[in-house]
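These notes are about the structure you will find just below.
Omission of a single protein chain aside, the complex is shown with its protein chains in their original locations.
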Amino acid sequence: MLSILFYLFATVAIFSAFYVTKARSPVNSALCLVTTFICFAVLYIMLDAPFMAAIQIMVYAGAIMVLIIFVIMLLNLGTAIKKRYTHALVWGGGVSVLMLFITNVFIRRGEMSGKVGDVTTQTIHNYGHTELIGKAMFTEFLLPFEIASILLLVAIVGAVILSKREV
Amino acid sequence: MIGVYHYLILSAIIFSIGTFGVLTRKNAIVIFMCIELMLNSVNLTFIALSRHLQNMDGQIFVFFVMTVAAAEAAVGLALMIAFYRNRESIDTDDFNMLKW
Amino acid sequence: MADYLLSLITFFPLLGMLILLFIPRDNPGLLKSFTLGVTLLTFLISLPLAFDDIFASSGAMQYREFHEWISIGSFFKMNYNIGIDGISLWLVMLTTFIMPIATLSTWNSVDKNVKGFMALLLLLETAMLGAFVSLDLFLFYIFWELMLIPMYFMIGIWGGKNRIYAAVKFFIFTAVGSLLMLVAIIYIYYYAVTSGAPVEGFGIQEFYQLGIPSDAQHWLFLAFALSFAIKVPMFPVHTWLPDAHTEAPTAGSVILAAILLKMGTYGYVRFAIPLFPEAMQTYLPFLAFLAVFGIIYGSLVAMMQEDVKKLVAYSSVAHLGFVMLGVFALNLQGMAGGLIQMVNHGISTGALFLIVGFIYERRHTRLISEFGGLAHKMPIFATIFLIITFSSIGLPGTNGFVGEFLALVGAFESGLRWYAVVATTGVILAAVYMLWMFQRVMFGKITNPENEKLKDLSIREIVLMVPLLIFVFWIGIYPNTFLSKMNPAIEQLLIHVKSKQVAVVVPVQPVIAQNLVLK
Partner (left out) sequence: MYDYLWLIPFFPFVGFVINGLFGKKIRNEAIIGGIGTLMIFLSFLVSCGNFYALLHDSEKVHQQVIASWMSVGNLQIDWGFLLDPLSALMIMIVTGVGTLIHLYSIGYMHGETGFYRFFAYLNLSCFSMLMLVLGNNALVMFVGWEGVGLCSYLLIGYYFEKQSAGDAAKKAFVVNRIGDFGFLCGLLTLFWALGSKGVWTINFVEIAENAHLLESGGVVVTVITLAFFLGACGKSAQIPLFTWLPDAMEGPTPVSALIHAATMVTAGVYMIARMNGLFAMSPDTMMTIAVVGACTALFAATIGLAQNDIKRVLAYSTVSQLGFMFLAMGVGAFTAGIFHLMTHAFFKACLFLGSGSVIHGMHHGYHHAHLHDDPQDMRNMGGLRKKMPITFITFLVSTIAISGIPFFSGFFSKDEILWWAFAGERGHWLLWLAGAVAALMTAFYMFRLVFMTFFGEQKTDARAKDHIPESGLTITIPLMVLAALAAAGGFLGVPHVLGNFFGHMPNYLEHFLAPVFEHAQVLNGIAVKPELAHSVALEFSMMGASIGIAAFGILGAWFMYIKTPTLPGKFVASFPGLWKAVYNKWYIDELYDAVFVNNCKRIGTFLWKGFDVRVVDGIVNGTAWVVKGIGSGLRYTQTGFLHNYAMGMVVGVVVIVGYYILGK
């Protein structure tokens, strides 16, 4: 059952991801990207990470995508002219396939071992995923968390400054 | 049974597709979306390995990646608007001021 | 107090620079007075060194300070390791002595971005002092490179018409040499660590005892020698000097001539020769040839110059030839002569650049043909100029003679007899070019109406020159004040060098005859 679900969503994710790169209209690309994000969210749930799935939907599919689509509409972008063959296509394709090949070799050869923690499926069910994340975030990773907030602040200021007509 | 390998392979495929997009497309927004794809594929790796190793750290990292992605989206899109304002285009063929 | 005296002297100007940054830039008078105050205070703080009798009795490093600074495991270690002996003593004193004079010389000549200039001046002083007192090769290298930057900006921003070319040329020449030196430094350290010698960071005194294999020594010596030769500058890598001097502002020229060039010669004495005594032995004739050739070459070229400052710059090439000849003699007289000639050159040539600066401030030209008959309008100037000219020529009783004579005695006593004879002809040529220039500038009738309006030296300018004049005669008449504190350190250095060199047994009688028969 889970296998079927995985293969299903994986296939959808791959195809929609591919279509992101192929669609001539940026709006189509954006919609396919949303599809991919949603598939990923499902995969996160299958990996016992419901909280991550939730923020995947909220942040990516919600906030970021909305922003992108706003920009697309704001700039009123048309569709790209289709080109059958370009150097970029051949090179890009070649490099990507090579990359995939290398990554595959690495994954197959590598050993998935490391320091195994204590967060078993049982623990997640007992405590709840959100609580575990919160605990880790506000104890062990408090400083990075605060720094991330500063990063966001800087991004806000940067975005405002950049999009102002005159500084 | 679906193991961590499956997720990793999926992630590698999506990452390669993202790379392909970045390298082939000329529209800056599409390139930007492809970069989001790549980031997401990495997130998937993190979460898959986090489960595999029964450790929360990977997921926390995903959280930060998302933060960075959000910040990047805000600044990147602002940059694009600023650029569009100057050039009436966001085609990367017009991004050639680095020349010489 | 005494424990940290050397650090205090070295970093006092830097402290001054930091405070200077808080002085508003629209108050050039205050900026200049403050800098003058800092440099004068540095000089005062450094005075106890000059009066310390320990140097007369011991050749070892005094006022040692040692702190661990940077260490990356056991792989890399460098220390804050400073000290001073009779060799560096007078160079440190020369630096602290020249800096107030150089500062005072900027009073009317620098009016653009005064704050920046003063800050660079103070930074430069720290860098120079640091280089003279460093006992850690890496620390030395840091100060050595640090000197480059203020000087580069001084020439590049406050210089004359062709300043950018001169500044870049200066920078590239020196940087090329110092990069080679850096490679050599790293090699020595690597060798020291791998050979298991008891080294403490880059401490040169431990490096002295290393016994680097002689084939490696050759390459390392060449790297060091080239780097220092560029700084000296020795023929044929001297061509940056005339340009740099001509374009630099007066204070820059004075510091460049008086102190920066000494880095090269000091580098030979402190590093190149004692670190690689065997290689030194091999290359000695060649280097001595270059030194002597530089004397003749610099003199002949100086003779034909049309620009006073260029003339003085080329005369520097000749004078430093004497320094190098003395140093390469590798005996007590030669080394002492070389060292005292370094100080002399700092005083005489520094004074000459000040003099050129005086007339440049008044006339905004340095071409000899523009002048003539100045002695009428500027009698005090004429007198001072005359004294400095003769000091530069090396008239007995002035400082120039003592240095040249000792260097020649040294060269004569060592195997460099014929070199010394050829070098002595430089004495004639020096008289030719200096007196010819003096005659064309000062003597004759005033032909250029512009010169009619010239004013004699102001009180400030006289005050500037008097300390230099005092030392011109002091070193000329009673050099023992300086020599006595140099000798022990030189002796110790020579004992080290000689012990490492392959002993050459000199049968006295036949060699005399051989050398004296004209070939």
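A, B and C label the chains in the order they appear, each numbered from 1.
The definition used in the following text is that a residue touches a chain if its C-beta (ideal position, glycine included) is under 8 Å from a C-beta of that chain, and two chains touch if they have at least 3 such contacts.
Quick caveat: nothing in here was measured; it's all calculated off a predicted structure.
Trainee: With touch as defined up top, name the shown chains that contact the chain not shown.
Mentor: Touched by the chain not displayed, across the whole complex: A, B, C.
Trainee: Return the single residue from C:L30, C:L44 or C:M304 that touches the missing chain.
Mentor: C:M304
Trainee: Kindly state which of the options C:K115, C:K169, C:H345 or C:R362 is in contact with the chain not pictured.
Mentor: From the options C:K115, C:K169, C:H345 or C:R362, the contact with the absent chain belongs to C:K169.
Trainee: At which residues does chain C meet the chain that is not included here?
Mentor: Considering the whole complex, chain C reaches the absent chain at 169, 172-173, 236-239, 242, 297, 300-305, 331-333, 336-337, 373, 375-376, 379, 390, 395-397, 401-402, 405-406, 408-409, 412-413, 417, 420-421, 424-425, 427-428, 431-432, 435-436, 439, 442-445, 477-480, 483-484, 487, 508, 512-513, 516-517.
Trainee: Identify the residues of chain B touching the omitted chain, counting contacts across the whole complex.
Mentor: That gives, for chain B, the contact residues 19, 22-23, 26, 92-93, 95-100.
Trainee: Can you name the residues of chain A that touch the chain not displayed here?
Mentor: 88, 91-92, 95, 98-99, 102, 105-106, 109
Definition applied: only the chains that are shown with their structure count from here on.
Trainee: Which label fits the chain touch graph of this model best, line, ring, star, complete or other?
Mentor: Other.
Trainee: I'd like to verify one number: the distance from the centre of chain A to the centre of chain C, where each centre is the average of its C-alpha atoms, in whole angstrom.
Mentor: Taking the mean C-alpha position of each chain, the two centres sit 65 Å apart.
Trainee: With centres defined as the mean C-alpha position, give me the chain B-chain C separation in Å.
Mentor: Here chain B and chain C have centroids separated by 59 Å.
Trainee: Would you kindly tell me how far, in whole Å, the mean C-alpha position of chain B lies from that of chain A?
Mentor: 7
Trainee: Which residues does chain A have that touch at least 2 chains other than itself?
Mentor: Chain A, residues with two or more chain partners: not present.
Trainee: Okay, in this complex, where on chain A does chain B touch?
Mentor: Residues in contact with chain B: 2-3, 6, 10, 13-14, 17-18, 20-21, 23, 26, 29-30, 33, 36-37, 40, 43-44, 46-49, 51-52, 55-56, 59-60, 63-64, 67-68, 71-72, 74-75, 77, 80, 86, 88-89, 91-93, 95-97, 99-100, 103-104, 107-108, 112, 114-120, 132-133, 136-137, 141, 144, 148, 151-152, 154-156, 158-160, 162-163, 165.
Trainee: Name, in rising order, each residue of chain B that touches chain A in their complex.
Mentor: 1-2, 4-10, 12-27, 29-30, 32-34, 36-37, 40, 43-44, 47-57, 59-60, 62-64, 66-75, 77-82, 84-85, 90
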